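The next block holds one structure in the form of structure tokens; read it before the comments.
A single protein chain has been removed from this complex, and every other one stays in its place.
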Amino acid sequence: MTLLKVRDLEVRFYTKDGEVRAVNGISYSLDQGETLGLVGESGCGKSVSTMAMVRLLPEPPAKITGGQVLFEGEDILHLKPADRHQVRGGKIAIIFQDPMTSLNPVMTIGDQIAEAVQVNLGLSGEQARQRTIEVLTQVGIPKAEDRLADYPHQFSGGMRQRVMIAMAISCRPKLLIADEPTTSLDVTIQAQIVELVRRLQQELNMAVIWITHDLGVVARIAKRINVMYAGYIVETGPIKRIFKRPSHPYTVGLLGSVPRMDLGTDRELYYVEGAPPDMIRLPEGCPFHPRCRYRTERCLQERPLLVEVEPEHRAACWNIEGLLADQANQPMGEGRA
Amino acid sequence: MAEPNVLVKVENLKQYFPIKRGLLQRVVGHIKAVDGVSFDIYEGETLGLVGESGCGKTTTSRAILQLYRPTAGKVYMEGRDLTAMQGEELRQMRTRMQIIFQNPYSSLNPRMTVGRILTEPMQVHGVAKGKEAQERVAELLHLVGMNPYFVNRFPAEFSGGQRQRIGIARALTVNPSFIICDEPISSLDVSIQAQIVNLLKKLQRELGLTYLFISHDLSMVRFISNRMAVMYLGKIVELAPSEEIVTTPLHPYTQALWSAAPIPDPEIEESRERIVLEGDVPSPANPPKGCRFHTRCPQAMDICRQEEPLLQELQPGHWVACHRYGN
Partner (left out) sequence: MTTNALTTPVGGEDQVRYRSFWVGAWRRFRRNKLAMFGLGYAVFISLVAIFAPFLTPYAYDKIEPDIALQAPSVAHLMGTDLLGRDLLTRIMYGARPMILVGVVTGLAGLIVGVPMGILAGYIGGVFDWVVTRLVDMFSALPYYLIVLFMVMVLSPSLTNMVIALTITGWVGSCRMVRGMTFSVREQDYIEATQALGIPTWRVLVFHILPQIAPLLLWGFAAGIPSAVFAEAGLSFLGMGIRPPRPSWGQMLGEAGSYWIYWPHMFIFPSLMITLSVLAFQGLADGLRKALDVSTNL
């Protein structure tokens, strides 16, 4: 059952340096209970696109210049400000990267979570308290009842992230947006949080959009991924297929440039030439062409659209055959061709 | 096989930071950031240092370079005792050892041109001046993959990756033999990280450098290091050649670390056995008695709560500090 349908979403930022084309017409859908990974580097539009969906971007300078976002059939992109709170918190919940700044430092965590359930679910004071203890226990905070009166700074980084997750699931959302929630955490804590979200997802049958630049993390948690570059989705599909047969030069580059614990080290890291694009002055044609070794004349003029590589797996490139042939001869990660 | 030279020798290094309370700033305790760390770094190798926050790896690096004066212990560089040096002698010794910082946005003086940033160390140490210095700067920029034309630019005009290259060039201005790389790629985008790591490897080959590579990115450290050391709460728990330590980790913490490190392969991730540690890292101000890891160790025994295990060479070149392997 389709929970979320994003159609041609477009977001611009109007700054004194010019117009930043942050998101350039992306479309995807998400079923109930599914996990989608949004993968890309800084500036690719992954965070902006999801924040735009729930209207959490500062508008101005941001402006949603096109598209639709259908959540349970209803277009939430064009909700009136007064109606937006019905979706946020209750139906769609978000967890962010830095729990220190996303939790109110001068409110106890008990109050913060209780507030969320009272506002969104209309629970009474005592009911809210019970629910708070329930979710804190669910996320693995020991002796939750005793910790209701504690402030965020009294928790460690990993614990704070759990508190934030507790707050997010307190209203039983249908969709959880996780925006780089483990990027600033230590590796063992990261593992804990990833396992926690996996478990919660199954228990609550929640859909999850997990935004990250870490290919290892996304490999653990996502079933499908969208690879984003310069505000476009350049590859999309089941994660196993994409990792096995990456069909966009950027994906190939990304996968090749990440070292792996389990592979040998006597090779150069395959790296992507150049630097991420200037989002104010995107190149003509395919946004990736300045850095692409498979580019052709056509790439400089015409922007490729997503085409099917295999069932459910699509990539936006004019030269997919050339790329796949190249990869077959020389598996990615063996230096540069 | 010839015995490789020891370039840097760290002996029982300790770095304690006093905790002061009250109006009179009485010392009530110490944060034992580094608590008795010993290892050798061989000429031409890359030693990787990994561990999570609070383990003391950054403090260790500063203590080696004498940017903090160690509370106890000795550090030998090219056979000479750095901890005993002061003033001018130490200052001159600094040309032998340099550091590359994590944050490319704060490690370059925003008000100095690239040219000045690079010529200053040369002038100060009498390596080169005037025209000669300028030529050398051009050489260095070329070496790190940047256009020498950039000497008149300010750091703000460059991207993170480019700034990191400038930082690397700066470290090279004084011809060091040893460079500490303190999380040099953590602040960079994934596609740029690979560029910088490849550059560091190339420079090592061409200039015969020795690296201490500190990072929390386990796979990157494994990729670039010949040997790896794992730290936990101010102590080294395991030290071995990279290949060995990754395929056969002996210390429970190392095993948990590797288990937690994500592998970008969904098939493997799906089927992996995970060791998920309970709880949080204890505070370095009040480390657990006995083995510091015992509070989270899935294999803890009684003795672990009482006695600290020593770092012992279990197999040639493979050191572990764990009672499970002790005598």
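All chains are identified by letter, namely A and B, in their written order; residue positions are counted from 1 within each chain.
Criterion: a residue touches a chain if its C-beta (ideal position, glycine included) is under 8 Å from a C-beta of that chain, and two chains touch if they have at least 3 such contacts.
Because the structure is predicted, anything quoted here is derived from the model rather than measured.
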item	value
Given B:107, B:177, B:193 or B:210, the one touching the chain that is not displayed	B:107
Residue touching the undisplayed chain, where the options are B:15, B:46, B:162 or B:242	B:162
Among B:42, B:76 or B:154, the residue in touch with the chain that has been omitted	B:154
Residue, one of A:59, A:83, A:146 or A:273, that touches the chain absent here	A:273
Subunit B, residues in touch with the chain not shown (by the definition above)	65, 67, 90-92, 94-95, 98-99, 101-103, 106-112, 120-121, 124-125, 142, 145-147, 149, 153-154, 156-159, 162, 165, 167, 170, 173-174
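As a working rule, only the chains that are shown with their structure count from here on.
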item	value
Gap in Å, rounded to a whole number, between the CA centres of subunit B and subunit A	31
Contact set on subunit B toward subunit A in their complex	52-53, 159, 161-162, 189-195, 197-198, 201, 216, 218-220, 222-224, 242, 246, 256-269, 274, 276-277, 280-281
Contact set on subunit A toward subunit B in their complex	41-42, 156-159, 186-192, 194-195, 213-220, 222, 239-240, 243, 253-262, 265, 268-272, 275-276
